[in-house]
Each structure stands twice: as structure tokens, then as C-alpha cells.
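As you look at this complex, bear in mind that one protein chain is not there, while each of the others sits in place.
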Amino acid sequence: MRHGGAAGGAGFVGRTAARSLVGAFVALVAVTLVVAVVALLVGEESVSLSDSLVEGSRDAVILWRLRLPRVLLGLLAGGALAVSGLSFQTVFRNPLAEPYTLGVASGAALGASFVIVLGGGFAVGLPWISLAAFAGALAIGGVIVGLSASRRGVRSETLLLAGIALSITCSAMILLLQSQGTMDQRSHIVQWMMGSLAVVGYREVGWLALWTALGSAVLVGHRWELDVLLTGEEVAAGRGVDLRRVRVGVLAAVSAMVGALVAVTGPIGFVGLIVPHILRRLVGPGHLVLTPACLLGGGAFLVFCDLVARTLPRGMDLPVGVVTALVGGVFFLWLLLGRGGAGR
Amino acid sequence: MSAPRSGPPARGRALARAAAAVLVALIGVGGGPSSAAQGGEAGPSAAAPGCRRVVTLAPNVVEVVFELGLGERVVGVGEHTSWPPEAAELPRLGGLYDPRLETIVALDPDLAVLLPSQAELAGSLTRLEIPVLTVPHETLEDLEVAIRRIADRCGVEAAGEELIADLRSGLAPREEPLDLDVLVVVGRTSGRIREVYAAGEGTFLGELVARLGLTNVAGPQPYPSLGPESIVAARPEVIVDLMPQALDAAHSAALAVDWRQLGSLPAVESGCLVALGGDHTLIPGPRLPRLYRELETAIDACAGEEP
Partner (left out) sequence: MTPRTPMTSGARSTSGSPATSGASVAELTAVEWSAAGARVLGPIDLRVRAGECLMVVGPNGAGKTTLLRLLAGVLDPSRGSVLWGGREMRQLGRRALARRIAYVPQVRPARVPLTVGELVLQGRYPHFRRFQVGPAAEDLAAVERALDRVGIGRLRDRPLDELSGGERQAAWIAAALAQEAEILVLDEPTTHLDPRHQREVVNLVGRLRHDSSGTVVAATHDLNFAYHLADRIVALADGRILACEGPEEFVSRGRATELFGAPFEVVRGGARPVTVLELGS
């Protein structure tokens, strides 16, 4: 079953593999639902479901204007991060690739830092911080997409290194900005870079839903090409895959999607790195199956980590990014060394 | 904890509204601008201006509110609030930039006093129909503005003017300038001197040392980070270490020892290494006169020792 459902999709899955694939998805959906419901019912404050149905009551505000949007935001952000990480790992044929590898998050952080140091409130109903972060992410994404679109044919290793160089440059500029700022601004930048799913109402949820849907649609549209890329760029080119077009499509989709989500949540790490690896072991490497699995699993994982982060005892408050790293890192290591010892 | 703003029971409607909101958001038409999200001094039409249940995350604001005699109206404070002691007993609402929104809502506040840098929180609270008052906090003038705004909002204008007058007399410029070059350190690595954050001229600490007649070697940037080389080049005659926790003699001595690594600084040679500790040293609030006196006493003493 480890290999079930891979590249070929349903056609190549033997009878048992098909059954266990369905099983895996039923389990994923069930886990996601359970995590989401628990995350809705548990939080900083205890609320009663029946009181929450009284319009305008304290519990209604907490449950429907704070907690539900937060859970939905977590589902969307986690899913978007996981599918982005998955497609980068395939396109760059690098198990360490993740949504932030190409510097999109650093670009966003640079934009946010500018606003934090220069000050700014709201424009068109969104915080300037978010708008600037989105702009920063798109700028970096644009450079990368532009490079990958060049006729001269840039190798994916070169793209990867260019992304890392951009990332480092952005980080240096953030440090420069920090050195110009007040103590408050410094801690604000640090806090922003840890990421958070705190949200009020559904505007950000809608915004992220839109981008996640668009980005995922592009990635699913490239499922065959991504599958063929598992055999390497040389083979893929020989099979008739237009590497340049696939790269441009995937990089543009991921940059826009990750930029939109980092603008809202800040750069939450490790989800995009670890979730695809875990699910690849569960449902195989084929993108037709693995992409929806990552959407579900990434969301469930992030909501779970956020639940842990916000229900830890007082005085142990952790940013959600630290929890994703702790939980994800330990779980993945267990999978890698323990259960997965015999696997690939 | 608080009386919920109860309305008539309308369960079905609330649920339907929540569902509709989700739907609208998912379709993606919820992204338009909304006037309710504009930050600023107070939410538009936001509940009648009140000051009966006050929340704030900034320690200096807590001190001002208590100093204005409004302590009983404060219902929640920031994570690191330690003064006054009564305030430290209140529910904690998280840090400046990672507030606990649910706890804030649960306290049902009618006023949130925020700093200008908390624009995101201001937006969130406005969406939650919690009135917001924003007060500045970087300079001494900012402090007066903050006191006045809070006093006005809460109807204690007289107390506000009184507090400002107290501050002004407590921070009056020294008649006989101390006339030394000073470095005010607000954060640094202990042990080896590698990176030092200093208070620049425009900050409230910079203003305090200016009023003592001292020359600030940190320059015009608010809180520049200085390396050992630039400190040696600046040749401060007095170095002040400000620590957020109370210091005992051993700790003060250890702080002084660190500076000796830099060798022949005037401040090291003359022994004019001042360490002041306590939660009042880094907060631009009503306890600044105390810090001002401590600075003056300490620097005056070591300046006098100079041959």
C-alpha cells in the first residue's frame, strides 16, 4: 500500500491498494473534522455552545467571530503550506524544499518590517502590514518566476540558490531595519516572524480561501507533469514535459498562494516541509492523490498545533510556529527512524 | 467574570448569521473594505465612549491609569505588567503583539488603550466593537499626551493636569549641567561586550540625560546597536546600565567588570560605571522622576570623584 495510488491514479492501484487509499482518505477526513471540532470547542476561554447561540453574547463573539474563523484560517493556511511544500519538493527534486525556500516569506517579512518601522495603520480595510507583506512576497516571487521563465533555461539548482540568496538579502535588510527601529519595533518584527493564526471575522478567511483555491487548482492541473518530474528533469523532458512552463506555472501559483497566506498569518514554519513527507508515506507519491491529502492533512496539522499552542498552561505561551516545529519534528523523526525503518 | 451583553435569545438567527458569514467568506466576496476596520482613536459609532472597564497591554499605560486614580477600572493587563502591585494581580491578556483576543472579549471591556504600533490589534478590537484609544509613548512629550488623552476620555482632566505638573517638576532640568559624555545602555549581552543597545537622543531616556546636562554619545537614532569599536571610539565618560530587574551589589559589580574588557575608556578609568535596576528603569511612565533622581545621584557622585 505504500505505493498504492501513485502516479497512475486509480488505474494503477491494485484492489487492496485502492481500498487502503480510500481508508487513508476516510481517516484523514475524520482526523481533520475531529481536530477542527475540538479546536472550536476548546480555547483560552471556556464557552458554552448554547450561550453562543444568543446573538451578541460573549460566547457568540468568542465562538463565531474569533474561534471559528481561526480554525478555518488554520485549515486553509496549513493546507496551502503543505501543497506548496509538496510541489516545491517535486519541482526542485529536493526533500528539504519548502514553501519559503525561494525567499517568498523573507520578502513578506521585509515588507512587514518596513511597515512596522515606518508605521502605518489600515488601507482598504486591511492592515498595511499585510498589504506590504503581500507586496514583498509577490516581488520576490516575481523575480523567481522571471528567472525561471528566461529563455536561456535556468537550472533548478540555480533557481534554488537564487531563492536562497534573495532570502538572505531580505533577512539582512530586515536586520538593517531592525537596527533603525525602537525596542518595541524590534520585538514587533520578531513577533510577526513567529506567525499567528489570530483573526477576527471572516475577511481574511475569504481572502485565503480564494488564493488557496486558485493555487491548488493550478497545482492539480500540473499533476501529470509533477508526477513525471519524480523521474528527474532529463527523463521528464524526454517524455515531452515543458519544464519551463511547468516551473513558471508552479512557482507563480505557489508564490501567490504563500504570499497571500504569509501576509495574513506571518511565516509559520515546518508545515510545508514535514506534512508532504508524512503523507507521501501514507498515500504514495502520485500528485493526483497526494495534493488533496496535503490540503487536508496540512490543515489538520496546523489547527492541531494551534490548539496546543493556545491551550498550554498560562506562562507557557508558545507561538504556533514553535509548536509546529516541535510536534512535526519529533513525529517525523519517529516516522523516519522507527516505523519507517523498513520503508523508503 | 463579566456581565455578558445579553440580548434577546435568537438562536436560529445567530447560527444562520454565522453560517452566512462563512459562506460569504468562502465565496470570496467578503474581502471588500469595511469602514468598521479603520483604526484610530475610537471605533466609529463604537459604543458610547466609556471608561468603566479598561484593558491595556502596555505597562506604562497601566501605571498612568492607576496614577490617575482609575486603578479600579482596569480589568486586564499585559503579560509583563508588574507595577503597581494591584495591577499585577489582574487577568493577563498576552504580549503587545500576541494578545489573547478571547480573554479580552471575555472581560467585556469598554475601552482598550493601545500604543500606535498595535495597529493590527486596534483593527481587530474595532471589528469586535471594542472602543480603542491610542496613545504615544516614545518621548516625554508623548507621555504628557498619553496622560491627557486618558484623563480626558475618563473624565478626570484635573487629575491629568496634576500628574503632568508633578512630572514636569520631577523632571526639571538640572541647574548645574553635569557636562559629561554618557552612554545609556538599555540592553546588552552580559559577560563579553558584543552588541550593545543604547538609548539615543530622541528617546525618553535620552531626554532625561539631556536634562541632566549630559551629552549622549549614542547619537540621534532611537535605539542604535553599538559594537565594541564604536563604543571605544565614542569615549563615554559615564556608562549607565539600565536593567529591568532589581540589582544586588554583586550583579552591579559584575556589570562594571564587563566594561573593563574595553580597556582605556574614560568611564572605566574614572570608574564612572553606573548600574540601575528595577522595573521602573525602562518604562516611560509616571515613575520617571524616580529614575531621574537615581541617575542624577549616581552620576553626580562619580563625577565628583573625578580628580
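Order of writing sets the chain letters: A and B. Residues in each chain are counted from 1.
Keep in mind that, in the parts below, contacts are C-beta pairs under 8 Å (C-beta built on N, C-alpha and C of every residue); 3 or more make two chains touch, one makes a residue touch a chain.
Worth saying up front: this structure is predicted, and the values here are computed from it rather than measured.
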Chains on display which the left-out chain touches in the complete complex: A
Which of A:Arg65, A:His188 or A:Arg280 touches the chain that is not shown? A:Arg280
Contacting the left-out chain: of A:Asp59, A:Asp227 or A:Asp306, that is A:Asp227
Missing-chain contact among A:Leu118, A:Ile168, A:Val190 or A:Val235 belongs to A:Val235
Using the document's contact rule, name the residues of chain A that touch the chain not shown here. 2-3, 6-12, 14, 93, 224-225, 227-228, 230-232, 234-235, 237-242, 280, 284-286, 288, 344
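Just so we're on the same page, only the chains that are shown with their structure count from here on.
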Separation of the C-alpha centres, chain A versus chain B, in whole Å, is 35
Contact set on chain B toward chain A in their complex: 2, 4-15, 17-18, 21-22, 24-35, 37-40, 79, 92, 94-103, 105-106, 108, 115-117, 119-120, 122-124, 127-128, 138, 186-187, 197, 203, 221-225
List of chain A residues in touch with chain B within their complex: 43-45, 50-62, 64-69, 72, 116, 119-122, 124-129, 179-188, 191-192, 194, 196, 198-203, 205-207, 209-210, 314, 317, 319
